[in-house]
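To keep things clear, I will list the structure first and then write my remarks on it.
Note that one protein chain is taken out, while the other chains of the complex remain in position.
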Amino acid sequence: MSSIWGNKIKISVFGESHGTAIGVVIDSLPPGEKINLSEVKLQMNRRRPIDENLSTSRAEEDNPEIISGILNETTTGTPLCAIIQNKDANSQDYSSKEFMLRPGHADFTSYIRYKGFNDFRGGGHLSGRLTAPLVFAGAICKQILKRKGIEIGSHISSIENISDKLFDPIYLKSSLLKTLSSSRFPVISSKVRKKMEEKILEIKTQGDSIGGIVECAIIGVPAGIGNPIFSSVESKISSLVFGIPGIKGIEFGSGFRSSKMKGSENNDEFIFKNGKVQTLTNNHGGILGGISSGMPIIFKAAFKPTPSIAKTQKTVNLKSGLPCKLNIKGRHDPCIAVRAAPAVEAAASISILDFLI
Amino acid sequence: MSSIWGNKIKISVFGESHGTAIGVVIDSLPPGEKINLSEVKLQMNRRRPIDENLSTSRAEEDNPEIISGILNETTTGTPLCAIIQNKDANSQDYSSKEFMLRPGHADFTSYIRYKGFNDFRGGGHLSGRLTAPLVFAGAICKQILKRKGIEIGSHISSIENISDKLFDPIYLKSSLLKTLSSSRFPVISSKVRKKMEEKILEIKTQGDSIGGIVECAIIGVPAGIGNPIFSSVESKISSLVFGIPGIKGIEFGSGFRSSKMKGSENNDEFIFKNGKVQTLTNNHGGILGGISSGMPIIFKAAFKPTPSIAKTQKTVNLKSGLPCKLNIKGRHDPCIAVRAAPAVEAAASISILDFLI
Amino acid sequence: MSSIWGNKIKISVFGESHGTAIGVVIDSLPPGEKINLSEVKLQMNRRRPIDENLSTSRAEEDNPEIISGILNETTTGTPLCAIIQNKDANSQDYSSKEFMLRPGHADFTSYIRYKGFNDFRGGGHLSGRLTAPLVFAGAICKQILKRKGIEIGSHISSIENISDKLFDPIYLKSSLLKTLSSSRFPVISSKVRKKMEEKILEIKTQGDSIGGIVECAIIGVPAGIGNPIFSSVESKISSLVFGIPGIKGIEFGSGFRSSKMKGSENNDEFIFKNGKVQTLTNNHGGILGGISSGMPIIFKAAFKPTPSIAKTQKTVNLKSGLPCKLNIKGRHDPCIAVRAAPAVEAAASISILDFLI
Partner (left out) sequence: MSSIWGNKIKISVFGESHGTAIGVVIDSLPPGEKINLSEVKLQMNRRRPIDENLSTSRAEEDNPEIISGILNETTTGTPLCAIIQNKDANSQDYSSKEFMLRPGHADFTSYIRYKGFNDFRGGGHLSGRLTAPLVFAGAICKQILKRKGIEIGSHISSIENISDKLFDPIYLKSSLLKTLSSSRFPVISSKVRKKMEEKILEIKTQGDSIGGIVECAIIGVPAGIGNPIFSSVESKISSLVFGIPGIKGIEFGSGFRSSKMKGSENNDEFIFKNGKVQTLTNNHGGILGGISSGMPIIFKAAFKPTPSIAKTQKTVNLKSGLPCKLNIKGRHDPCIAVRAAPAVEAAASISILDFLI
């Protein structure tokens, strides 16, 4: 399978960047869940371009049309399908370059995978635009989770060498997550935002792009969800997060840092607090043995720099079989990590809801 | 589901650390594949304790009994089941401590998940011992992949701050992978091994443990396997790798480093070489858009330090509801990353074969 | 899961009878398959009402809009989504009767299943109208199968006590299947059609409805597809066929009749013919041990009479908790078996293609 995910909740994503529309079918949502469509729209807007400086100038409205599964603003329990029209696709940017492989893109791999029959325009089905239906699905799941006391938020924890404060892994407030989760440039420290924006602009002026890291937190998940071995919380979240284009790594809790730690440093001491078993520190990132501990679940996802850059790049022409030079015009974000935060939250929301129903 | 993995090939792992036996069912292997059982045994031996200094002294023979699916040393194509007896289980080490939550372990989370009914002895089904059937399954898949020109190997790329040389992401030799994949302490630079062993011993003497990183490479995978979005090569590998106890992070190609890179640095230039499209560098780690590029697939997995340490730790007693001090006796590895390399290779082998049949 | 089916090819059906639209996502189709949309349309027309006498007068055009997955009339290999607008829904027929349970319908079971939140109008997601996207998906698969030398067709083998000739299980011609598969009232013996139409009209005049049996054949399937035990050809076909509303039974080859036969009668003798292993008779219906034998695959599906009838029926009112009398107006087929033939062929087409890719 390719574009269907899930065990209980199933998400089927479809569409191409420059086709008629993109969309999603969400199967097995619980019935009777009130859905606030303006909140869904807010999440979708976070994924849309911010302004002409910081992001692509392709200006899709991203207005999801609900085809099925919602009646009287409430889930029916049968499959929810939503369609998002592609209105501002600009295919002529691609036509002449069809066979010039864009470095860092999937032009070559998808050409081989689909034997040349895939819709290559704007990346087709492999475009970052396909995160729009993911964000839609995540926004639906998020509202259902909120009713269960679960809150999810993320921030841009670093861009190049500029780092935001990290989440407090113990005293993580729901109010902070709510604020971040409605921001179009989510950072904990407001001073950092300005620095990051300046860095992105600087990079853009160079005709280049830059990577970044998104840190995501999930609070309110009860202890005991997830499974050992193959269906761990980490397995499920990572299998979905790696569906977001541009992600090159994921780590939970102390993550890669734990590889340099001693057991006596990394182990989290158990305590009783408010009548519940908790841990004094949270290097385990809320998951032990693949199962939630009740502590905040915290993970980081690393985004590579946008592969589409204005600088001239060397590559090959698949048709002529010759080396060539490529100038990408089009309209591209200098830093995909910024608009990716809602997609990461969506992946987290869907994963957690999948465990809970 | 919990202990079944896969889309085409299905791996069903069962058993508890101190039960009768552990084992695995491998469903949908292709028929007619010759299986060299001594090579399988070699992989299983790599996972077994090395010596009393560097690893646990629990000395299981780990002799897999083939129950079904192999006839005349050849796969029949029907489910292959193998059983590994537990002979050296030492349950009395656990009896008195049943309700003292071991920090860094899944005692608490599995207690909640299974409502107290799980076999807690030695971690039960959540024990690192369950990597034995995984390694068995991986060793079977590896032999089938080898016949398709695919070679998989890994090494301990770092322990604390001691780092081995990394894989050459372009000129990666099959001979190196073969050597590593038969070593019980796989490192590229032999000088590093001594330093690592000294570090592990030093840590052990302190009654402590240490983390590490395993770097794994897969060469010979043809371009065009894998899928965009949810069934990407990264999604599949990570969903299986996170089934190995102790893993806290995974990254592909330039991974977390890419978050600090510019597009012009991270993009890999396409070239024609030997009549094939290749890349000049390999920051993409052999995967673009979730699909293999034909370049070596390279990923790193971060292992936390062994949670079982000899030092006295503070924790709580789940039964009494009181804080307590815990001294873990038992027999434990000071660094799980060492014996984990074959498990990581196994996860890679199974994932790749799952895409190829 | 509810409305997603499949192992390799995945079919996700969505929509409600009186909602905006219904549709389907087909995931994992092979790339590069030419699709003739007028042939698809022909299959969809077969499912549409024939005339005012023999079927409902709800006159949907059933024009599928391809949203994704097809470029230049060729499959791209990425998910194919098609939408069919609901234009002639007539919801006022239902409004006043919301809580009067229609006998033979799923009003009560879906009310409980979805806690009252489902779209009840016209059966909502459980409506026979949902066979339209199934027929669409089947028509796509059928064209791909045809290129592999596989032909699928069906006929109305009986309505009440009027029986058509059965398929010759050995000498089954591709031309017959093609003719049937483009007919809106598929029968082998043309004389039978008239009798059946008269019977249906007679029943309709009584304000009643009638059941029927559809016999379906698949020729050209190579020997060796399918699996023993849980993923047999029978398991796969039946799991999909029972997704068609109104089906109460399925049998393969000699089916229920075999329960009265002796082994010496039911066993099919093997012979060599045209250099291939074949059988002299075909009681096994083309499947032995869950695996295709290369002989025609033949099965029958029994349809119950349309539950919506014009006669007054006794039932209960779920709201008032009182018995009541129900007169169903609406527009309904007197015999669903007639329009069901293309749905059965679709189920067969999808199932077989799922085994072949």
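The first chain written gets the first letter, and so on, giving A, B and C; residue counts start at 1 in each chain.
We adopt the following convention: a residue touches a chain if its C-beta (ideal position, glycine included) is under 8 Å from a C-beta of that chain, and two chains touch if they have at least 3 such contacts.
Only a predicted model underlies this, so the values are computations on that prediction, with no experimental measurement involved.
Undergrad: So one chain is hidden, and I want to know which residue out of B:Ser68, B:Ser189, B:Thr205 or B:Ser320 touches that hidden chain in the complete assembly.
TA: B:Ser68
Undergrad: Quickly run down the residues of chain B that touch the omitted chain.
TA: Output for chain B: 1-4, 8, 10, 12-16, 19-23, 25, 27-28, 31-32, 65-69, 71, 74-81, 83, 113-119, 124-125.
Undergrad: Need a quick check: the contact residues on chain C for the chain that isn't drawn.
TA: Against the missing chain, chain C presents residues 1-5, 7, 11, 13, 101, 103-106, 108-110, 112-113, 123, 125-126, 130, 158-161, 203, 206, 208-213, 223-232, 234-236, 238-240, 242-243, 245, 247-256, 258-272, 277, 279, 283-285, 287-293, 302-309, 311, 313-316, 318, 321-323, 337.
Everything below uses one rule, namely that only the chains that are shown with their structure count from here on.
Undergrad: Which chain lies at the heart of the structure, taking centres as C-alpha averages?
TA: A
Undergrad: With chain centres defined as mean CA positions, report which chain is farthest from chain C.
TA: Of all the other chains, the one whose centre lies farthest from chain C is B.
Undergrad: If you average the CA atoms of chain A and of chain C, how many Å lie between those two points?
TA: 39
Undergrad: Please tell me the distance, in whole Å, between the geometric centres of chain A and chain B computed from their C-alpha atoms.
TA: Those two chain centres are 27 Å apart.
Undergrad: Identify all positions of chain C at which a residue touches two or more other chains, and write them in rising order.
TA: 78 - these are the residues of chain C that touch more than one other chain.
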